[in-house]
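The complex appears here minus one protein chain, its other protein chains still in place.
Chain lettering (A, B and C) follows the sequence in which the chains are written, and residue indices restart at 1 in each chain.
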Amino acid sequence: MKEMSRIVKTVTNFVYGFIIIFGFYIIVHGHLTPGGGFQGGAVVGSAFALLLVSYGSLNSKKFLKKDIFSLFENSGLTLFIVLGFLGLGITFFYNFLANSGGWFGDAAVIGINPGDMNTGGVIPLMNIAVGLEVLSAFGVILLTMASGAEFTKKKENS
Amino acid sequence: MKKIIFGIAFIIFFSFLIVSAVNMRTFGEPTFSEMDDYFIENAQGETGANNVVTSIVFDYRGFDTLGEATVLFTAVVGIVALFRGVKK
Amino acid sequence: MNLSNHIPILIIAIPLLAAFLVPLIGRINKKATGVLTTLALSVSLILTILLTVKILTVGPQVYVFGATSPSLTLPSGLKFPIRIMFEVDAMSIFMGLITAVVSFLGAIYSLSFIKKYNGMDKYYSLLLLLTVGMFGMEFTGDIFNFFVFLEISSIASVALISFRGVDYGEPAEAGFKYMVVSSISALMVLFAVGIFYGQYDILNLAAIAKAIKYSQLDKIALGLLIPVLAMKAGAVPMHMWTPDAYSEAPAPITMILVAASQASLYALFRIVFSLYNVTMNTLTVGWIIIIFGLLSMFIGVTMAIVQKDIKRLMAYHAVSQTGYMLLGVGVGLAVLANPIALQKYGITAMEGGVFHIMNHAMYKGLLFLTAGALFFRTGTRDLNKMGGLAHSMKYTTIFFIIGAAAIAGLPPFNGFASKLLIYESVYRFNPLLSIIAMVVSILTLASFVKVFHSAFLGPKLPQFKEVKEVPRSMVFAMAVLSCIIIFFGLFPDLIVKNIVHPAVMSLIEQLQYTGTALGGM
Partner (left out) sequence: MIGNLPYVAVAMFIGLGIYTLMFKKNLIKIAIGVVLIENGVNLFLITLGYRKGAIAPIYTQAPSGQAMVLPTPQALTLTSIVIGIATTALILSIAMMIYKHYGTLDTDQVRRLRG
């Protein structure tokens, strides 16, 4: 994909930071506000798509590295399954941090409350793990298919 | 010939869908909802999360989400394996 | 913290963890990925054997995720389970055993088979994920969880089928066809999950089996599930994907794909026996499955005789052998309603069908591995180009003879044991069916004699002069399969009495299935 005009690139430079911050907000506040790992990861993935489209697939390889994304993806998923394993003392996906007072352990006020970040037990950690995995999965898919499209088009005009 | 067989199969299939659409309970009035009422009342107490849907996705049915993250991971590995010949 | 009651989840979690670690380790050194895969699959094989012993002695196991104790299915005075549950009874561990053995041998076989291709760590990661998908499909007691694992095994098998699609065109086309077929079947399963959820607001198989009232909508859900799961299992009207998918995938993957389509066959039996059982009129549904079986048997073998590509021929035979299983279990289902006939021949028919699943996985796997060995050395799958390979590939020839004899149902091998069970019981149900089954078995023997003649016998061709035997890891995998085939062939009643019979009884008795889940035991 060829790169877009100057205007689009300047607007992208300005906007993509906010999209990524907003995506991380959705990931981290998954257990309080609507959203969670997948939706937040998709928002951050859309920021990568914006960068890829505006800068074209050739020179967006400079700042969107594929093997860093696949490293994040593997580590995010390994963190997620290790969180499952940690509950193995009782059962596989046991929420051992909920209402335990420690990290993320406060008991939520039953009924309508303004929302306290420190509740939810394992859920925020899983949200972050899945969000990391989804955003890097989108990164890898976008870059691979973009370079794949270049490769298949080359056959057409060669 | 193939078109006729496909056409018959399509008609049968579509009649299945229409009959199930007509017979399903009316939209907006669930006949049974004990499981969901249990979630709405106890999710905050047991998991501590305000968002009941996230507590279902990650705590009550966390294994589905692990399976589904694996689905996404499989698709990514499959796509990367498919385009592994592409020169960077 | 004794791990003994956590075995069902460890069988799945360890290969899954290995699947995520393989790409990370692949960055350090490529060789370790194969070793890690084989290690993970050997651990889950051992755990499966331990679980089999435990289930056959103690009884079906239940594992609830996230509850305060593994067997707490009904928390504090509820009438229905709310968490996801693994319900492993004799039938699902029987299928789990097949998956464990087949995937372990597939990993060992591909240690040396895959050296030629680059991207080894992706291959091993996908192989582990395919195994996890199959284990999940067989152990789960929750229909939505079954849909998720069905999807994992479909995407992993599509990615593996089109693994060689980088430099050839056919694997990509076969992968596309299989992907479309498995997407439709997974989505129709999801539609059936929606129908069950909309009516009964429960997602647990045992709870739905208890609450089901066989309303108009449940008939539609059954009408959707049977053709869709039969399509995934490769039954005839929808078998177009089988020859392409099986012949284009690398040989060890084809062996695992055979077991994967048998996992959806198991799901078909689980839905028909444990979910609906006697609430539906079993005669018509039994006859529908018998007709699927007959069509698969006949069309599968007639198409197979004309093939000239060795793997395509074996793929059509896989379709026809699936027909035997459908016939056996279909007869058992047809007589489920009247107990006299069930006792007389219904149970033996089902034992024949279920035992045939295990035997088929073994000898079809062996045949595909021998075809892979031929392809590994000669680089071609076309029977006309091959010839006189018996001179240089001694072991592969012996293994091929064992596999061909087993699939044709010759006495000392396991194919004969299960086919005999099917013949005698189906004969009492309806003589015509078992005559067709025998004719198909003879045609199978004919086509394999043709393959043996054109591939192995004949003078030593000049272009295969330097062909030598396949490496040790491939010979080892084929040797283990042949030992299993011979062992099952010589002592069939040992296997039928204490593995196949409990599996069949756990399918027939719906109360045992719902009791373990909802009895809160």
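Keep in mind that, in the parts below, a contact is a pair of C-beta atoms (placed from the backbone, for glycine too) under 8 Å apart; a residue touches a chain by one contact, two chains touch by 3 or more.
Bear in mind the structure is a predicted one, so any value in this text is a computation, not a measurement.
K.L.:
Shown chains touched by the missing chain?
P.N.:
So, spelled out: the chain left out of view touches A, B, C.
K.L.:
For the full complex, which residue in C:138, C:151 or C:218 touches the chain that was left out?
P.N.:
Here the residue in touch with the unshown chain is C:151.
K.L.:
For chain A, which residues reach the chain that was dropped from this view?
P.N.:
32-34, 36, 38, 108, 111-115, 134, 141, 144-145, 148-149, 151-152, 155-156
K.L.:
List the residues of chain C that touch the chain left out of this view.
P.N.:
Contact residues on chain C toward the absent chain are 144, 147-148, 151, 155, 158-159, 162, 165-166, 168-170, 172-173, 175-176, 179-180, 183-184, 186-187, 190-191, 193-194, 197-198, 201, 203.
K.L.:
For chain B, which residues reach the chain that was dropped from this view?
P.N.:
Per the touch rule, chain B residues meeting the hidden chain are 3, 6, 9-10, 13-14, 17-18, 20-22, 24-30, 33, 35-36, 39-40, 43-44, 50-53, 56-57, 61, 64-65, 67-68, 71-72, 74-75, 78-79, 82-83.
Definition applied: only the chains that are shown with their structure count from here on.
K.L.:
Can the chain contact pattern be summarised as a line, a ring, a star, a complete graph, or none of these (other)?
P.N.:
Topology of the interface graph: complete, with all chain pairs in contact.
K.L.:
Check A-C against A-B and say which one is joined by more contacting C-beta pairs.
P.N.:
When A-B is set beside A-C, the one with more contacts is A-B.
K.L.:
CA centre of chain A versus CA centre of chain C: separation in Å?
P.N.:
Distance between chain centres: 36 Å.
K.L.:
Could you check chain A for residues that touch two or more other chains and list them?
P.N.:
Within chain A, the residues that touch at least two other chains are 70, 77, 81, 84, 92-93, 95.
K.L.:
Would you give the residues of chain B that are in contact with at least 2 other chains, written as numbers and ranges?
P.N.:
Residues 59, 62-63, 66, 70, 73, 75, 79-80, 82-83 of chain B each touch two or more of the other chains.
K.L.:
Sort out for me which residues of chain C touch chain A in the complex.
P.N.:
The touching residues are 1, 6, 9, 13, 16-17, 20-21, 23-24, 63-70.
K.L.:
Contact residues on chain C for chain B in the complex?
P.N.:
16, 19-20, 23, 65-66, 78-80, 82-84, 118-119, 122-123, 125-126, 129, 132, 136, 144-145, 148-149, 151-152, 155-156, 158-159, 162-163, 165-167, 172, 195, 198-203, 215-217, 220, 223-224
K.L.:
Under the stated contact criterion, what part of chain A meets chain B in this complex?
P.N.:
30-37, 61, 70, 73, 77, 80-81, 84, 92-93, 95, 98-99, 104-108, 110-111, 113, 115, 119-123, 126-127, 130, 133-134, 137, 140-141, 144-145, 147-148, 150-151
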